[in-house]
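Contents: one structure, followed by commentary.
Here the complex is missing a single protein chain, while all its other protein chains stay put.
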């Protein structure tokens, strides 16, 4: 239950009210900002008579809460969370952040050259997979530590912060040391042990991909797991959901942009590459995402898509990536942002 | 099978080739434009040896066709289809067309007033349901002919062409007489008898909504039904697909915009109102659709959403509709179009 | 709202209560059986105070109704509906009815021979498509009237009642004259005009297939359409729903058997052929359906599956059909029925 207090409620009376709820066995969270003052009660609130509560002169409104998250909930944190990654800001009204890079890191030279091309095109971060979650045990599983170090070298040369996927809690120390944003992949979105670990054991920003068959509410709950265990730096990333449609690999759900901004205060980034599985649709959906208010894009870029070690068909070549960024910038400016 | 001929192929030799295929029992479609010349063979092409065909000096390329449509297929009609509705053009590089109106027509006065507000806001067509396909037999089924005539009056007063849904072939004459665009709803997308009827018995433009669980290919095949029976004026309309997500009524699939433009030459319009079922997400997705290259938007507008007879929560008020159009116009201009 | 009256409620007092509700503007349905007496109120029941109603000594229980159907609703018709087709009974505790036949009727001789094989195997009805709803306008659309007459001849020779799909209300007279059960296909499940027509213009039993992406509630609402327009003889038929799975054409949802029997009084028949699209899985799922309590099975049978004009891979040969029936009979006997 959420109790919204009047702005002029005397703090002493509020304290009495809170203590009273605690004595009745409720867990109580008191959330006060410049323009609001909310109290969240957790526990069996069925017995509480709302009309009776409303007779209390310091109470302005009472509502049963349906959303089961609180740390991610905009109601208790009305300001946008803006996450700072080596000086680059994601969220709020900040510039739309463009992240590019290969699906898998292939070699140091390769990723370093690509990083330079991404930077030249206007990208501000580098993505690349070193530990790859593969459907088949016989597929290439990534360069692992060697891949992480290759990305570190690319960062050294270009200054671009690096994003990479973590698939096991054993890798947290390595990622804490080397990586700037830790990605949790779609298939691990409900690997609650891993969520707890990245909540407890690191404060690096977490890019939490939506599971391909998870509801928005489940996704926010997974962010809540990370936050409840101590790490508040969560960035949500939509990468398409599984539907019956066959012309695209997944169906990109752009309604999430408004919804995430309504229900949470977290940044939302869109991945059109994995969603469509086809480079031809990436520009169109990237522009759509920026127009809809996304805080960032994460796009697969490769200089020789036809010979990439994985997922070649969904990569953009650097020159197309640059074109895309230029158009996206103009769109961003229309809605009061920039790139 | 599609056989692409070289540009300088002598027509006589082409004719021999075509006759030869016909004698072998194939249905043959010969499609020639300024820059291309394709031959489509329908029939059992498995036995045809592609490598052998490629030895023919007038043949440039041979490809097994997987898409089972031809009239809607861009391969055989590379130019965009542009549909003219009382002078308003939909498709190609024409202006993005904004269609607004109530879910159901409620009365003549009401729809006339609303039409004026839509026009003032920048909308160029009026939508409104007179025959309503309802899940329940006990729900309001629409004003029927009275509703159509109310829209006609609104057109008389404002000049806006009108769009309305047809649910039974018995209504074709009425719609032919009064309506400017005939909508076929999502639930009738595979009502093949109805598709044949609007193919044969009218040449009015058909706005064909995607069934909420139909693949893009099935949707194009339904357009093909209408076209194969004689009516080439088909506009496709995406209105969201059914998924597991619960925060929106359906999931709007904006990847269709690029895909429809790649595979077909038909215009594509987006309906964000039915897709989301929530007015709060309509502006964001409308801007996204325009950025992605949609040829039009069809949006529910109502001046008193809270008391609309149906689907109130998904209506925009006229003033929000105007704001949306103004932003959408700026986005359209970025990608080289206008509103 | 449903008001359950006590069994000994004096009818005069009940009448007063009902009149009173009518004066308040509610639509009232009074449903009385041997062991129950329910009153259904339709209208804005939000203002009715349930606790106040419960103080009335003739009222036993009050519940807000969530299901929007009443004629199909078991609450108002607790006895199973048993439908009699030329002496064969479907529903209740009657024998499980086995319906077999080709997807499409191919010729009189062919369907007559097949009908005899189906009868010999233990099937009690013949199915066959004469009007085929095809995704493509270029595919075989059925023999139409000639196909219906071929089935009539098969009935004359074997005595098996015939089931065929109706796709347009223009065909109702033909079907009324010749066919024993009228099938409404999955793609027309929400073609409300057609539902109204078969509700009003025929009393032949309707086999209503579930749309491949329709919820159970929508399906029951479509049955309600037919019933509300006058035809109470509705048989529901599950044929698989569209999911992301690719090893089967659709996913057969056998939970519908218990659910349909809980919420409605109508018979439920299972079609494993269209659900799986693969003859290898039909026996297993047919036995499952009988064990789960299905009132019937409708199965594609063909004597030369490899050369059937449509959907060959999902047909059973007559000898496998007979094996299936023999096993299904033993299963039916375990749960107190027979075949």
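Each chain carries a letter (A, B and C) given by its place in the written order, and its residues are counted from 1.
Everything that follows uses one rule, which is that a contact is a pair of C-beta atoms (placed from the backbone, for glycine too) under 8 Å apart; a residue touches a chain by one contact, two chains touch by 3 or more.
Remember, it's a predicted structure, so these values are computed and weren't measured experimentally.
Note that the absent chain touches A, B, C when the full complex is taken as a whole. Considering C:83, C:181 or C:257, the position touching the chain not shown turns out to be C:257 (whole complex). In the complete complex, the residue from C:193, C:231 or C:276 that touches the missing chain is C:276.
Here one chain is not drawn; of A:6, A:89, A:187 or A:317, the residue touching it is A:187. Mapped onto subunit C, the interface with the missing chain covers residues 213, 215-217, 241, 243-248, 251-255, 257-259, 262, 275-276, 280-281, 284-285, 287-293, 327, 330-331, 334-335.
Residue-level contact of subunit B with the missing chain is found at 213, 242-244. Touching the omitted chain from subunit A are residues 42, 68-69, 133-138, 167-169, 187-188, 190-194, 196, 211-213, 218, 221, 224-225, 228-229, 242.
Heads up, the rule we're going with is that only the chains that are shown with their structure count from here on.
The chain with its Cα centroid farthest from the Cα centroid of subunit C is A. The multi-chain contact residues of subunit C, meaning those touching 2 or more other chains, are 213, 242.
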